[in-house]
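Removed: one protein chain of the complex. Kept in place: all other protein chains.
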Amino acid sequence: MATTTIQPVERENYLNKEYGVGSWLFTTDHKRIALLYLISITFFFFIGGFFALLIRLELLTPASDLVQPDTYNKLFTMHGMVMVFFFLIPSIPAVLGNFLVPMMIGAKDLAFPRINLLSWYLYIIGGVMMLHCMLTGGVDTGWTFYTPFSTAFSNTKVVEAGLAIFVAGFSSILTGLNFVVTIHRMRAPGMTWSRLPLFIWAHYATSIIQILGTPVIAITLVLVVAERTLHLGIFDPKLGGDPLLFQHLFWFYSHPAVYIMILPSMGVVTEIIACFARKRIFGYSFVAFSSIAIAVFGFLVWAHHMFVAGISIYAALVFSILSYAVAVPSAVKVFNWTATLYKGSIHYDAPMLYAFGFIGLFTMGGLTGLFLAALGIDVHVTDTYFVIAHFHYIMVGGALMGYLGGLHFWWPKISGRLYPEGWARLAALIVFLGFNLTFFPQFVLGYLGMPRRYADYSHMPEFQVLNVLSTAGATVLGVGYLLPMLYFLWSMRYGKPAPDNPWKAAGLEWMTSSPPTTFNFEQEPIVTWEAYNYDELDTGHKQEVKVVG
Amino acid sequence: MSDSTVVGLHDEEQHHPELLHHFAEPQQQRDAASLGMWIFLATEVMFFGGLFCAYLIYRRMYFGDFGAASKSIDATLGATNTAVLICSSLTVVLAVWAAQTALRKLLIGSLVITMLLGMVFLGIKAKEYKDKFEEHHVPGASFSFDHVPIPGHPGQYANPRHAEIFFSLYFIMTGLHALHMIIGLGLFAWLLFMAWKGRFTPEYHTPIEIGGLYWHFVDIVWIYLFPLLYLIDRHP
Amino acid sequence: MFDNFPLWPERASTAAGNVDALFIFLLIVSGLMTLLIFTALVYFAARYRHRRGVLAEQIEGSTPLELTWSVIPFFVFMAIFAWGAAVYFKGRTPPRDSTEVYVVAKQWMWKLEHAEGQREINELHVPVGRDVKLIMTSQDVIHSFFVPAFRMKQDVVPGRYTVAWFHATKAGTYHLFCAEYCGTQHSGMIGSIVVMEPSQFEAWMNGGTTGPLSVSGEKIFAELGCVTCHRGDAQGRGPNLQGIFGKPVQLENGRTVTADENYIRESILDPGAKIVSGFKPVMPTFQGLVSEEQLNALVAYVKSLSHSLATPTGTAAATAQDNSKAPGSAPGSQVQ
Partner (left out) sequence: MYFSVWAALLLGTFITYKVAYIDLDRFNAAVALTIATIKALLVALFFMHIKGAHEKLLKLVVISTLFFLFILLVLSMADYGTRTWS
């Protein structure tokens, strides 16, 4: 990398080009907006995490002694709402995606920079509404808003929470819209679809879900709010409505929303594995299309959340079989990542440790999904801690692991500084161990029959041992999440300046300076190479690529 | 990955004044805007789609009650409104065509007529709402729908609770549609202002095009709302 | 030590064995898959760790391999699906001639009423070795009837009946949970299922009752004046209800429906919804006039008219003899 050796100390970049609050709040630079998102979602992550910690502390003992049941109900509701709508859904797309999508395809910015800023403001407005809702009493419906509890029975701030999520939803829609248009229209000359990094494919698939799924939850929340304030009967059986219709509409979005969280994470992990195995990804096109397949199939499976809700058993059969269809492309991805390591030259830097952690936890989360999609087993384990454990393996073990891995991987590019490698490896290890200690016992609890959303289990003392283990794990996990925040902050001031390409990674984002300039590239790049050309990077010339089998 | 692969294509001097800095050429900017609008309309389809889903399920469940409720709305007003919107769609395409061919007077005239038709639509809508309000067909405490016969089933009366669901959906669907019309009017007021100032040229008229796409979409939504809400079971 | 730290739930119904078998099969399948992936990961990670001077070998991919690891899992998944569907179907179709228990859920308690008339709150006594069908509805929000030891769960939805069944195999006391979040005291909406040996159960059943549910239903049927139209002969203004339960009913609009619990419920609350062919829509609605319990009794009564042997009294016009409002004299948990 001859072009990256010159390193003047104060080169102009997107961070030091302008100073002052206004230069941030009115910026249209996708990288600055990404940082605005980074700060805001980190804030919400720690709020959601605080709720989680209180939940775990309450469950340390069977009796409801730390908080009252109604407080507990608000805690898990707001934990869910904050983590899902204000952390996980924006996490990778709005931070890493915002920062990297234009750079990876060789564009100067997203197609609609002002809409990008608008979507951050929508997120903030939604976030402030959510905070206001939480500070003035909170909401206790569960993040699922099931009717008729939410529309006719709960006496908490349902309307406020619904509107907050409605507004934040538009932020997500606009981000997705921006990505799709950018990926279609803004690719640099030579950047064909088959040369796109798989991170881009993953974000493209994610955007499809954001664009087509989010409006449905938006209108559903409008109906809930209207029903609650005007006493309509659309979901209320007392007035002739059907509460299951709400569940259909809710899960039509909220199941695909899981893929909004996990697909970008898969994209991140793909980049990391390719880099630290120094290899082209095994089966590039299969990995790319499996992202699209997951996004599309993800829309066909929603009612597997409703197998015991009173839906028709024939519909249940259809949704069960379709749920297995979505498992195939997920399995394909795991196999391809594993195969990529074959005959690689593997480095164990911190991002790679996160990627390994991701594969392990995602595999377990995915396989337990097979249990839940099996109709007969779902009857027993749905609405128990088995489900809690399963989706935390996917969303925390998967999505969050990927997010942290990506943050480490691109931190030198984002901040222009290196983080302390030793601490980072330690944090990865702590997160992995803490995570398993927290959530593995919950699989057992779930099969034993402990229902979710129970503030008090004093009549079931047999559940306590596993709950204690889980709470112990949660504290470890908490430390694991605090560490990266501390050393990232530390590195911004004391970290060593990062070279342009510290990992010698492939991809356009590594060919510009660290941190990049405002328009990303000094000159518009022309792409003449395939994605993941690690052979050229490591040897300076193209190797013969083998096709096995 | 040597320097030879990175060649400057960037040429600041050739920029059209309306070309934003991060686009390479006007065509790219136009294509991006148009694709963006289409994708936005896709989200709108799904937004209304959730309502259509609820509507279809209840219509199937409570067909007779929905028929009775639907019959209480004035279908002639609905048909008139459909015609009004179709005419406004025509003036919108004329506006786009006028912008492409630099016929400024036609452009401004079409935009004005479009907005007038939009207001006529909203006026008729308001009349409909007023009638419903006076008939106590607005869901809520004063709702009443007693002894309304179910079409085709002599002696049977609609269940008021099910009719109330119809009217809830009717007001939410037409209300959201009307909200889209109002936003459209705002959009077109801005387009008219820009056209007045002569900002649109055959090279640069993307705002007119994407504004037009929006207007047509709102028209299409109404094309479905009209038979679904007004014409369920009209025959004597 | 495992009393306080169980790793496997008790197995006390026929369904439990079916679910456990599939669960164990899935544990093995997913265990093997995990083992395969983890072994490969660890082996590759160790074998191909970076060594100075050794370069990665670039491999494009392999379509046959991709197909293999798509198709084989697909067939495994289909096998799991089929097995799961079979277990589910079995668990969703109550056998004929099950003993029936009506369940009314409300914030935050379970009210249970045996067809024989016994009422209980938060506790259900059932015998070993009999099929028990639960006909459930909710007075307010959605609840879920969950008995882990039976591997059985069914949401209880307001405004309609949902049905579940089990066949207990082992005497004992088992947890009953509400599994669908239902408000503040959700975690207090628990109870127990007491499975008894048949002889003990008979003794318990004889502990005091107001008579079968269908008899209370008959009483309500008479009190509400239903009998004036739904007569036992063909002269009534409403359909003769004798023997209709479980049979197809020809509707005025040409369709046919099966007269199940939900149909009878709907016909009482929303009589205009499905008019029986040949009858006029003259029946008033009983929405708001009957409680969920009374509704259950009416349904039980209409059903009893179809069990030729079990029909308590010959004609619908007969009034119930037992007019004294007998308070619950049953000991323990039986409540009026």
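Per-chain numbering from 1; labels A, B and C assigned in written order.
As a working rule, a residue touches a chain if its C-beta (ideal position, glycine included) is under 8 Å from a C-beta of that chain, and two chains touch if they have at least 3 such contacts.
Since the structure is predicted, the reported quantities are computational estimates derived from the model, not experimental observations.
**Student:** Pick from B:106, B:124 or B:220: which residue touches the chain that isn't shown?
**Tutor:** B:220
**Student:** Touching the left-out chain: which of A:51, A:252 or A:337?
**Tutor:** Final answer for the missing-chain contact: A:252.
**Student:** Given the contact definition stated above, which residue among A:104, A:212, A:277 or A:498 touches the chain not shown here?
**Tutor:** A:212
**Student:** Consider the whole complex, including the chain that is not shown, and state which of B:79, B:102 or B:126 touches that chain.
**Tutor:** Per the contact definition at the top, the residue touching the missing chain is B:79.
**Student:** In the whole complex, what residues of chain B lie against the chain that is missing from view?
**Tutor:** 34-35, 38-39, 41-42, 45-46, 49-50, 52-53, 56-57, 60-61, 75-76, 79, 82-83, 86-87, 89-90, 92-94, 97, 152, 212-213, 216-217, 219-220, 223-224, 226-228, 230-236
**Student:** Which chain A residues touch the hidden chain?
**Tutor:** Residues 184, 208, 212, 216, 244-245, 248-249, 252, 299-300, 302-303, 311-312, 314-315, 318-319 of chain A touch the chain that is not shown.
In the analysis below, only the chains that are shown with their structure count from here on.
**Student:** Which word fits how the chains touch one another: line, ring, star, complete or other?
**Tutor:** Drawn as a graph, the chains make a fully connected set, so complete.
**Student:** Quick check on this structure: which chain has its C-alpha centroid closest to the centroid of all protein C-alpha atoms?
**Tutor:** That would be A.
**Student:** When the contacting C-beta pairs are counted for A-B and for B-C, which pair yields the higher total?
**Tutor:** Answer by contact count: A-B.
**Student:** Roughly how far is chain A from chain B, going centre to centre by Cα mean, in whole Å?
**Tutor:** 34
**Student:** Distance-wise, how many Å sit between the C-alpha centres of chain B and chain C, to the nearest whole number?
**Tutor:** 46
**Student:** Going through chain A residue by residue, note those that touch at least 2 other chains and give them in order.
**Tutor:** Chain A, residues with two or more chain partners: 242.
**Student:** In chain B, what residues contact two or more other chains?
**Tutor:** In chain B, the residues touching two or more other chains are 62, 159.
**Student:** Spell out the residues on chain A that touch chain C in their complex, using ranges where they run on.
**Tutor:** 64, 69-70, 73, 140-142, 144, 146, 148-149, 152-154, 237-238, 242-244, 277-280, 282-286, 307-310, 313, 316-317, 320-321, 324, 327-328, 331-332, 334-336, 338-339, 341-348, 356, 359-360, 363-364, 367-368, 370-371, 373-380, 382-384, 444, 447-449, 451-457, 459-462, 464-466, 534-535, 538-539, 543-549
**Student:** Contact residues on chain C for chain A in the complex?
**Tutor:** 3-9, 18-19, 22-23, 26, 29-30, 33-34, 37-38, 40-41, 44-45, 48-51, 54-66, 69-70, 73-74, 77-78, 80-81, 83-92, 107, 140-142, 144, 146, 148-149, 151-155, 157-160, 162, 175, 177-188, 190
**Student:** Which of the residues in chain A come into contact with chain B in the complex?
**Tutor:** Chain A residues touching chain B: 1-3, 107-109, 111-113, 115, 173, 177-178, 180-182, 184-186, 189, 211-216, 218-220, 222-223, 226-227, 230-234, 239-242, 245, 248-249, 252, 511, 519, 521, 523-529, 533, 536-537.
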